[in-house]
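The complex is shown incomplete by one protein chain, all other protein chains being positioned as in the whole.
Letters A, B and C mark the chains in the order given here, with residues in each chain numbered from 1 onward.
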Amino acid sequence: MERRILRWGMVGGDLNAFIGDVHRKACAMNENAVLVCGSFSRRADRNQAVGMHYGLDPERVYPDYETMAAQEAAREDGIDWVSICTPNDSHYPIAKAFLERGIHVYCEKPLTFTVEQAEELKALAEEKGLLFGVNYSHSGNVMVHEARELVRSGAIGELINVNCEYFQEYLVDDIGNQDTEMLQLSSWRKDPEISGGSNCVGDICSHIEHTVSFITGMKLKRVCALLDTYGQPLDLNANILVEFENGCHGVFASSQVCIGHMNGLVVRLFGTKGAIEWVQEEPNTLKLTKKGQPTQILNRGMGYISPAAAGMERLPFGHPEGLYEAFANMYRAFTYAVLKKVNGEELTREDLDFPNVDDGIRGVRFITASLKSSRNGAVWTEV
Amino acid sequence: MERRILRWGMVGGDLNAFIGDVHRKACAMNENAVLVCGSFSRRADRNQAVGMHYGLDPERVYPDYETMAAQEAAREDGIDWVSICTPNDSHYPIAKAFLERGIHVYCEKPLTFTVEQAEELKALAEEKGLLFGVNYSHSGNVMVHEARELVRSGAIGELINVNCEYFQEYLVDDIGNQDTEMLQLSSWRKDPEISGGSNCVGDICSHIEHTVSFITGMKLKRVCALLDTYGQPLDLNANILVEFENGCHGVFASSQVCIGHMNGLVVRLFGTKGAIEWVQEEPNTLKLTKKGQPTQILNRGMGYISPAAAGMERLPFGHPEGLYEAFANMYRAFTYAVLKKVNGEELTREDLDFPNVDDGIRGVRFITASLKSSRNGAVWTEV
Amino acid sequence: MERRILRWGMVGGDLNAFIGDVHRKACAMNENAVLVCGSFSRRADRNQAVGMHYGLDPERVYPDYETMAAQEAAREDGIDWVSICTPNDSHYPIAKAFLERGIHVYCEKPLTFTVEQAEELKALAEEKGLLFGVNYSHSGNVMVHEARELVRSGAIGELINVNCEYFQEYLVDDIGNQDTEMLQLSSWRKDPEISGGSNCVGDICSHIEHTVSFITGMKLKRVCALLDTYGQPLDLNANILVEFENGCHGVFASSQVCIGHMNGLVVRLFGTKGAIEWVQEEPNTLKLTKKGQPTQILNRGMGYISPAAAGMERLPFGHPEGLYEAFANMYRAFTYAVLKKVNGEELTREDLDFPNVDDGIRGVRFITASLKSSRNGAVWTEV
Partner (left out) sequence: MERRILRWGMVGGDLNAFIGDVHRKACAMNENAVLVCGSFSRRADRNQAVGMHYGLDPERVYPDYETMAAQEAAREDGIDWVSICTPNDSHYPIAKAFLERGIHVYCEKPLTFTVEQAEELKALAEEKGLLFGVNYSHSGNVMVHEARELVRSGAIGELINVNCEYFQEYLVDDIGNQDTEMLQLSSWRKDPEISGGSNCVGDICSHIEHTVSFITGMKLKRVCALLDTYGQPLDLNANILVEFENGCHGVFASSQVCIGHMNGLVVRLFGTKGAIEWVQEEPNTLKLTKKGQPTQILNRGMGYISPAAAGMERLPFGHPEGLYEAFANMYRAFTYAVLKKVNGEELTREDLDFPNVDDGIRGVRFITASLKSSRNGAVWTEV
C-alpha cells in the first residue's frame, strides 16, 4: 500500500542547538513525516532529553550514529531518511554510515572537509541509488525560486556582473582577542579541527556561492580570495573576486565582523537586459529592473509571481514568511522525492530539484580554492 | 501527575482555509499540544478530509460543533481547549457552546456581531472560570512586545498623537462591480449576514485598534468614522479620527482598495519624548526615535532587546520570523495558561498576558461605534 | 527691443532669514533676472546689509514697502516683479501696494489671513492685468509634475482615497511649556497676531492641500479637523478628514510635534487603477503601482519620465536635485510668464501653469475651514 507519511531520524540537534530545532519544526510544517529516532548529542542526558521531548521510543534514542544506522537499517519500520545537523567535521563519516546502510541522507553544509570526501559520498549515493540533499537553506525561499524563474525566462538577459555579500557583525569582538581557547569554546565554528579550515567562507560565503549557482546555473571557474583573520586561527572576513565558467565576473564579500549587519545575504545579479536583487532579511520581496525601466518591487503572494515559485507559497501576499518556511520548502522538495522512492515511483528530473550532493561538492571546491588562494597571497586559483 | 502535552480541537478550518491552517501549524511549533478532534467544515467530505490528514480518530471528527462540545466534554481524555476559526457569524454560538461545557476557548476576531454577545461570553467564561483568548495575531510579534516594553519604560514619554494604517489592495476590483451575488460568493467577508455589518473595519481596522491598545494601554473614547462602500454592501475603505480616554488623538486609516499595499499594518505612536514605528510586513524591525536624536532601527534578536520581548524569540538576529511565529507566540501564551489551569496551578497576572475576551469586547465596541458614526454622517460617536 | 533679463525686488528676507535666501539663490539659478532693489527688514541695519551684500544701489534699499512700491513704479528701469517673503500678517498689504502700482507679485503662502483679503487681491490683479504667483514650493519638484502627468494620463484611474501627511518634530518641546512670551519670540509662527490663527495647518498642512490639488485637480468640499494645541495658543498637530467635490475621501495629517520626522510631506493618492506616492525628503523618486502589479520606483532623469516633467530637469539621473531646484522651477515658470508680459507677448494657458492667486485663495479657505471645524468640536465644515 502506498505510504503517505515518512519516518525520519536526526543526528545532532539537541534541544540547545539552533539549527537542529529549525530542521525539526520546519519539517513538521509539511505534515508528511514523523520524527521517530535520533542520536541528538554525544552527551547522554541531552540525547535523552530530545527523545523525551518528542515522546520517542527510548530504544530509538541512540548513543551514537553507527548504532543508529545499523539498527534503523535492520528495522522493518526503520527511518526513510536521516538528517545530519552536526558540526562540519562529522558530516562525512555520518553520511557515509547511513548511505552504506541504504538510508537516504539530508545533510547540513558545508558537506565535508575535502573534495575527495564529498565525491566519495556522491559515488556511494549513486551506487546505492540513494537521495542526498544538502541544506543550502536560503534556496528554499520562494523569491529565490522566483529569481531563478526570471533568469531562466531571459528577463535579465545574459549575466555580465555579480555582486553579492553576506555580512554579519556577531564576531567583531574576536578581533584582538588573545584568549584563543575561550574563543574556540564559544563556538565550534572557530575551531579549525571541527569547522574545517574556514569560519567565514565555510559558514556564510558558501551560501553566496550556492545561491548564485542555484539562481543562474553559473559555475565558478576561479577565485582570487583576500581573507582576513585579524590574528585569529580562522577567517572572519573575505573579499573574493570570482570568475564563472561563462566569463562573467563578480565579487563575493562576506564577513562576521561588519557592524550593522546581522545576517545580510544580498544577491545582486546584473544582466544585459535587467537586474535582480534579493535580500535574505527581507525574503518576501525581490527587486527587478529591466533596462531603462523603473525598478520593480515584486512581492511574494501576488498574481504576477511565476507558477513555479507561487506553487511554493504557504501564506498570502503581505503575510511574512521567514526562515522556517525556507527550511520547510527545502524539506518539502527532498521528502517529496523520498516518498516517491519509498513508494517505488519513477523520479523525474523535476522531482530532484533540490540542492544535492553535487552542490555540496561544488561548495567544498569553492571553500578549498578560496583558502588556497588566500594562503598563496590572494592569487587566482582554479575552483 | 502533571500534564505536559495538551489536547485541543478546532471548529472551522478545513484544508482549503487559510487561517485555520495557520492556527494548526503555528500551534504545532510550540510542541506542547496535540490536535485530537474537530468540526472543520459543514461539508462532510471536507470535514473528514481534515481528520484523515491529521490521522484523527474518525469518531472525533464531528458533524457539528454542538456534538463536538457535548462529546468532548463527556470524555475523560477530552480537549483542553477549542480554537474557533469560523467566519464571524458563528463565533458567538460556538464559543458559548464550549464555555457552557466547561471548555477553554481561543477564538478568531472580531469576536461577535454585538457588544451584548461579547459581554455575555465574558460573563459565561468568568462564571465557569474558563480562559478565553482572542486571536489578535499581530500582537504575537516579538517587536510588538518590544514596542510595548519601550512605551512602558517611558522611552517615548506621554502619548500625544497616533497615526496608524492597515492598507490592502485586493478588493479594488469590487469597486463598480454590480454582480453583488458573485462578490459575496467570492468571500464571506463581503456578506453582511456572515461578516456582521463590516468588511474593512471588522477585518483589518480592528487590528489597529487592538495593536495600539496592546502596546500603549490606551482605550478609545470616541471615533469619527468616514467609511466608503463604493456602492457595495459593506465598507471597503475607512478613514477614522480617534480620541482616546486620555485625550490623545489620532487617525486609523484602513482600506482593502489601496493599490500598492498588500497587508500593510503600520503603527506609528508619537510621544513627548520619542516615537515608535512598526510595520507588519517587516515584522523583525522597529523604528525608535528619541527626541532630537537619530532614528534607530531595532532588530529582533539583538542584545539590546528587552528581556520580556527577547524571551519570545525563536530565531537569532537576521533570521526572519514571520506570521507563523506571531501566531505561535499567541498560542504559546494562551496554552501556557491552559496548562497551568489543567495542572491546577495558580495563574499570575503575567500568565494571563494574552489578548482575551475584554479585548474582544473592545474590538466589537470599536467596530460598532465606527459603523454607527458612519451611518450618521461621520459624526463623533462614543465607543 | 525684446528683454531677456528681468529686474526684481524683494520685501522681507534679510540675511538671517531662511526662506528669503532660498528665493534669491533659487531665482539666480535661472539666470534670467537680476535683484535690483528691496525692503528686506524693518531694521535699517539688516536692510542695508542685504543691499551691501548684493551690491545694490543704496537708493533702492527702501525703508518700507510703500516707498519701494511707489518709487519702483515711478522708475523707467523699475522692477518687473516683487517677491514677498515676509511673515503672514503683511502679505496682504504688501501685495496690495504693489498691485496697485502695477507691479507683478510673487508671494509666500499662506496668502492672507482672510478669504476676503485673498479675493480682493485676486480682483485687483485681474483688474490691473497683473500676474500673481504664490510660492507653494513643493509643486516645483519635477516628480510632483510627473505625478500630475501620471494622474492626467489616467495611469491611476479615478481617485478613490487620499492619505497625506506632513510631519515635523521641531516644536515638540513647546508642549507643556508655560513661557508663552518666550515661545512667541522664538518664532513668529507661534504668534497669532503674525501667523494668523494657525501654526501647523497654516504652515504645513496647507502644502498638503495644494500639492494634492496641483497633482489631481481635485478641490476640497468639506473638512472635519481635529487640531491639538497642547495648551499653546496655536495648533501644533492636525488630523483632518477631507472630502473632495468629486466625493473622494481622505486624511490630511500634519504635525510639528511628531518625533522622528523632519520635513515629512508624504503624498499618497489611490485610484481605481493605480496609486502614487511621493515623499518630499526623497524628491527625486516617485512610487507608482498599477493594479495587481509590482510597485515601480520612478527616478527623475530617466527616459521614461514624461516630456512635461522631464523638461524641467536640471540634472541627469542619480544626481540629486533638492529644495533650491524646486524653488527655482517655481520661479522659472513665473518669470517666463512675466517676461512674456514685459515683452508684450500673448500668454497661453500653458504659460500660466504656476500656483497663483486662486491657489492662494483656496489655501486660505482650507485653513479657515479647518480652524472653524476645530473650534466647533471637529465637526464637518464646508471649505
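Convention: a residue touches a chain if its C-beta (ideal position, glycine included) is under 8 Å from a C-beta of that chain, and two chains touch if they have at least 3 such contacts.
Just so you know, these numbers come straight off a predicted model, no measurement behind them.
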For the chain that's not shown, point to the residue among C:90, C:186 or C:299 touching it. C:299
Write down which of A:43, A:152 or A:291 is the residue touching the left-out chain. A:291
Among C:58, C:316 or C:377, which residue is in touch with the absent chain? C:316
Touching residues on subunit C - with respect to the absent chain: 5, 18, 22, 25, 28-29, 31, 53-55, 168, 170, 261-264, 280-284, 299, 301-302, 315-325
List every residue of subunit A that touches the chain not included in the displayed model. 156, 160-161, 163, 165, 169, 172-173, 175-176, 224, 226, 228, 230, 237, 239, 241, 243, 249-251, 253, 255, 257-261, 270-275, 277, 287, 289-292, 295, 377-380
Listed in rising order, the subunit B residues that touch the chain left out are 288, 292-299, 302-304
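Going forward, only the chains that are shown with their structure count from here on.
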I'd like to verify one number: the distance from the centre of subunit A to the centre of subunit C, where each centre is the average of its C-alpha atoms, in whole angstrom. 56
Computed distance of Cα centres, subunit B from subunit A, in Å: 35
At least two other chains touched by the same residue of subunit C: list those residues. 292, 295
